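Every protein chain of the complex appears in place save one, which is left out.
On to chain A.
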Amino acid sequence: MPPIRLTRSLLGTFQTASPRSTATLKQRCCYHSSQYSQPPPFAPAESAILSAAISHVPNVGFTIDALKLGARDAGYLDASTNLFPRGVFDLINYHLVTQRLALKDTVQFPTEGENGKKLGTGVKIRTLALARLRANEPVVHKWQEALAIMAQPTYVPPSLAELARLSDEMWYLAGDKSVDGSWYTKRASLSAIYSATEVFMTQDTSRNFVDTEQFLDARLSDGMKLGSTFGALSAWTDYTVHSAVNVLRSKGMRI
């Protein structure tokens, strides 16, 4: 790492979290309703610069240069990169947010009953995860830079929050309706699987990312096995406890 970038990243580490980052953390909550139109995630000027900057990423990587080139393309001064107090992380965040929101348009599941049988949630999750990974394809050779920036202590909380939102989005789009304890375990395991696959993909040299696909399938089936084991275990415990109580009741114990 060149010394300039090192100092910058160290500075970034000690910077207090900007007010913007707390704002993004806050918008995680929420009452979502189709009755209200969702506000766009970025202001028009930000959006113009960032979307132009993203197109430079395959060449110059996730760097401040990409932001500057983007600002120039959008007709702003180089200095307007000051709009982004978190610098390159804002660019990465833009990529993450827009790709997450794009999922609902890029992946369309056939409506039930169209071809006779229903798609399982597992299949849908796989499709969604693959679609999201495919969206990284144009920048995948630079993605390790992005991962390194996201791993800086200041940016870890917003990055994890974004990962959580992504996996929530995937479960929602897959039509999962569970609102019990499994809500958390499902999101946690999908986050783990997705981020592992994303890292794997940066090193994947196979054609059309076949290896990544296999890696994802293996992780998903591990996850499912684990899930069904836990499910079976808790069902068994439940059954045993209930029958034990019923046996005691039948023996005349007043419980």
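To be clear about the criterion, a contact is a pair of C-beta atoms (placed from the backbone, for glycine too) under 8 Å apart; a residue touches a chain by one contact, two chains touch by 3 or more; residues count from 1.
FYI, contacts and distances are computed from a predicted model.
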item	value
Chain left out of the displayed complex - its UniProt protein name, from "DNA-directed RNA polymerase subunit", "5-demethoxyubiquinone hydroxylase, mitochondrial", "GPI transamidase component PIG-T" or "Glucosamine-6-phosphate isomerase"	"5-demethoxyubiquinone hydroxylase, mitochondrial"
Selected from A:Asp90, A:Asp168 or A:Asp204 as touching the chain missing from the view	A:Asp168
Missing-chain contacts mapped onto chain A	26, 29-33, 35-37, 39, 168, 172, 177, 179-181, 183-184, 249, 254-255
